[in-house]
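The other protein chains are all here in position, but one chain of the complex has been omitted.
So that you can tell them apart, the chains are marked A and B in the order they are listed, and the count of residues begins at 1 in each.
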Amino acid sequence: MYAFEYVRANSVRGAVSALAKHEDGKILAGGHTLLPTMKQRLASPSALVDLGAIKDLAGIEQRGRSLIIGAMTTHAAVAASDVVKASIPSLAEMAHMIGDPAVRNRGTIGGSIANNDPAADYPAACLALNATIVTNQRKIPASDFFKGLYETALEPGEIIVRVAFKPPSRAAYMKFRNPASRFALVGVFVAKKGSDIRVAVTGAGNQGVFRWRAAEEALAKRFNPKSLDGLKADAGMMNADIHASPDYRAHLVAVMTQRAVAKALGK
Amino acid sequence: MPYTLTVNGSERSLESRDPDQPLLYVLRNALGFTGPKFGCGLGQCGACTVIADGSPIRSCQLPISAAQGMKITTIEGLGTIEKPHPVQAAFIEEAAAQCGYCTNGMVMTSAALLAQNPKPSVEEVKQALAGNLCRCGTHDRVLRAVMRASGRQKT
Partner (left out) sequence: MTSTGIGAAVRRKEDHRFITGKGRYTDDINRPGQAHAYFLRSPHAHAKIKSLDVQGAKTKPGVLAILTGDDIATDKVGGLICGWMIHSKDGSPMKAGPHPALAQGKVRYVGDHVAVVIAETVGEAKDAAEAIKIEYEVLPAEVETASAQRQGAAVIHDVAPDNTVYRWHLGDKAKTDAAFAAAKHVTKIDLTNNRLAPNPMEPRAAIGEYDSGDGVFTLYTTSQNPHVARLVLSAFIGIAPEHKLRVVAPDVGGGFGSKIFIYAEETVCVWAAKKVGRPVKWTSDRTEAFLSDAHGRDHVTHAELATDENGKITALRARTIANLGGYLSTFSSSVPTYLYAPLLSGQYDIANIYCEVDGVYTNTTPVDAYRGAGRPEATFVVERLVEAAARELGQDPAKFRRKNYIKSFPHQTPVIMTYDAGDYAASLAKAMEIADYANIGKRKRESAKNGKLRGIGISSYIEACGIAPSQAVGSLGAGVGLWESAEVRVNPVGTVEVLTGSHSHGQGHETTFAQLVSERLGVPFENVAIIHGDTDKVQFGMGTYGSRSGAVGMSAIYKALDKVIEKGKKVAAYVLEASAGDIEFKDGKFTVKGTDKAADFGAIALQAYIAHKFSGQELEPGLKEGAFYDPTNFTFPAGVHICEVEVDPGTGSTRIERWTAVDDFGVVINPMIVEGQVHGGIAQGVGQALLEGVRYNADGQLVTASYMDYAMPRADDLPSFHVGMTVTPCPSNPLGVKGCGEAGAIAAPAAVINAITDAVGHEHVAMPATAETVWKACQRASQKLAAE
């Protein structure tokens, strides 16, 4: 690792001013992605601003119809939360599927969303559940937040404070794991809220998380796995790497979507 | 910079020039706890697992600056040969170690699991240990050991 300055922020405001001082400073929000990158000398920020000590950034609460999760809430906390299990059980299940216990104990929802790894799980959940990402500056709908591979709508100095989810009537996440990394080779989050049906796909797309509109339309007619019979995802949109070809990923998107719908229906 | 943390019940103070120095190296080199092992340095193998404030973490991924003030348990603090932790006793009984290198991570992850979930199912144990790599292929024996430590037998 290259040398850098470490700043433990005590408030969001403090973190923002620390970032302002260091042109290429980075936020540490768990560190499971950033620290390995730095250790391999693939990234060399001049400063790391640790949000871990900002107490009010972590926490889960049901506020009216919204489930609010603080940006520094760990995956383990989301997975174990009775509030989440009562409000959006599929979200707790998804959080339990991330990494392994050690990763879940350090990794946070804010870190995951801000990084927007094309194989991460949370972006799919946010997109399917029509979440609102609340920063120190504004509220960003998930549909405007994820901009491509590792790209988000966040501006310099902008810090995610919390994420607000609207509980769906039915939802489920199906994940087909990359056997090496255990990230999603294909992950599909399906959510139904009244007539609004969203199918968000992670792991597969060559531009990161995306909504599979054709499946949404088919499911809008009838929310049933059979509605997707014969429907194929576009292989041209899919990622190609040593772990899977675009054709196979496209096939898996269809299979995982059908299975997610079945699971959402309790089948 | 001076740092203070509690390791295996004793408060330890140390100096580190690098705020980014991973807890693993602090434990191994500055404090002499070589039980946690370096397997990959990237949080991908589990050999460095310690229990921090009650939860298993990868000590290679926790900068000393972020570990400030934490309560750390390493395998040296879990139990002794005379008075082993139930997981340690079960590892011996089931011959769950071979080369012994991943054993630290297996034992610490299992001990943390049982602290949170004293009667896990086999499937839950497998999931909990999915992040711990073992090249000797001791997985089946480790599962048996964890089930034994939980008071159940693996079928």
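One rule holds for everything that comes next: contacts are C-beta pairs under 8 Å (C-beta built on N, C-alpha and C of every residue); 3 or more make two chains touch, one makes a residue touch a chain.
On a predicted model such as this, the values are computed, not experimentally measured, just so you know.
Q: Considering the entire assembly, which residues of subunit B contact the chain that has been omitted?
A: 18, 28-29, 33-42, 44-45, 47, 74-76, 78-81, 84, 88, 91-93, 95, 97-104, 107, 125-127, 129-143, 154
Q: Could you pull out which residues of subunit A are in touch with the chain that's been left out?
A: Subunit A touches the missing chain through residues 1, 40-41, 176, 178-181, 183, 242-245, 248, 251-252, 255.
Everything below uses one rule, namely that only the chains that are shown with their structure count from here on.
Q: With chain centres defined as C-alpha means, what is the inter-centre distance between subunit A and subunit B in Å?
A: Each chain reduced to its C-alpha mean, subunit A and subunit B end up 28 Å apart.
Q: Could you please specify the touching residues of subunit A with respect to subunit B in the complex?
A: 1, 3-6, 8, 28, 31-32, 35-36, 38-40, 48, 50, 52, 76, 99-103, 105-106, 182
Q: Per the contact definition, I'd like the list of subunit B residues that touch subunit A in the complex.
A: Going through subunit B, the ones touching subunit A are 18-20, 22, 41-44, 46, 49, 55-58, 61-63, 65-66, 109, 112-113, 127-132.
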